[in-house]
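In this view, the complex is presented without one of its protein chains, the others remaining in place.
== chain A ==
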């Protein structure tokens, strides 16, 4: 999926060939058989989403915002293989009968601009700059932004696929998901299943941080080894800011994609206290709340403050045990759910560090740093 150097249109066509003209049913059938799930973090089956879009004058929104600091695979894809993403938009447009398409990004992207200038697409693609906030690229927030300029989520119902931008059925898909559509449309589900790869962003205690393309179902240990991961690092965060901490020993055999969240591995840097890093991420997630829903607006800062208490030796574990289970699933979007996943997994994985903080007001790391 990721070439070594940027593919312009000629290079793209010579590598992948032209895009065959399949109809809606054939495309959705192949995408279904290929087992493609959304690559923006939620992992929703793509074919089910495509089917839920009523055909006829619908709208495709390609999500290339990639707001999570621990993910850069979408940026890599847009930089190196922009035509694969743009092909994917056309495939999606054909599958849902769309007459309009948008490509949403946080920043200007010269690779995409150059690629668009090379093409004449059946469904024209409009580039849109979305405010650089974490939840601004949530599915309903994007649709809301395109319609009104307000980039805040609007809640679970009606789904954009039923009633989205200007009331039209709207398909929002991550750009990597779309690139996969473009591959399946060309090579078919059977071939795709035998050759497909995963893009994964690896950061933290690794010699070569960045985006890797690995065979599907590659275990975490092999990915970390390819990135030159520290062998002594204690834990890895799988799934980005709203992901799950796992001890190395547990994470190593797990194929990526088993855990919820983004395709991202962050190996706990050394020296670094996992609780402190988690607290810092929680503060950032709390600040990035759209401040619309009470459990998120009040709950995330409270949980971050609980972690701060814990770091200085005040026992907030009881409060956290009470608060965390109450916050999931109560927002208009999954922002608080990710924060809860992160916090709860940190308490499990760094339990002995928490004990050290409670006993001494610091752990070996934060004591050394102070």
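Everything that follows uses one rule, which is that a residue touches a chain if its C-beta (ideal position, glycine included) is under 8 Å from a C-beta of that chain, and two chains touch if they have at least 3 such contacts; residues count from 1.
Everything below uses one rule, namely that contacts and distances are computed from a predicted model.
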| item | value |
| --- | --- |
| Options "Ferredoxin", "Ion-translocating oxidoreductase complex subunit C", "Anti-sigma factor" or "Glutamyl-tRNA(Gln) amidotransferase subunit A": UniProt name of the undisplayed chain | "Ferredoxin" |
| Which residue of A:82, A:160, A:204 or A:331 touches the chain not shown here | A:331 |
| Sole residue of A:71, A:154 or A:278 that reaches the chain not shown, by the stated touch rule | A:154 |
| From A:99, A:292 or A:317, residue that would touch the chain that is not displayed | A:292 |
| Touch residues of chain A, complete complex, unshown partner | 153-155, 292-296, 298-299, 323, 326, 330-332 |
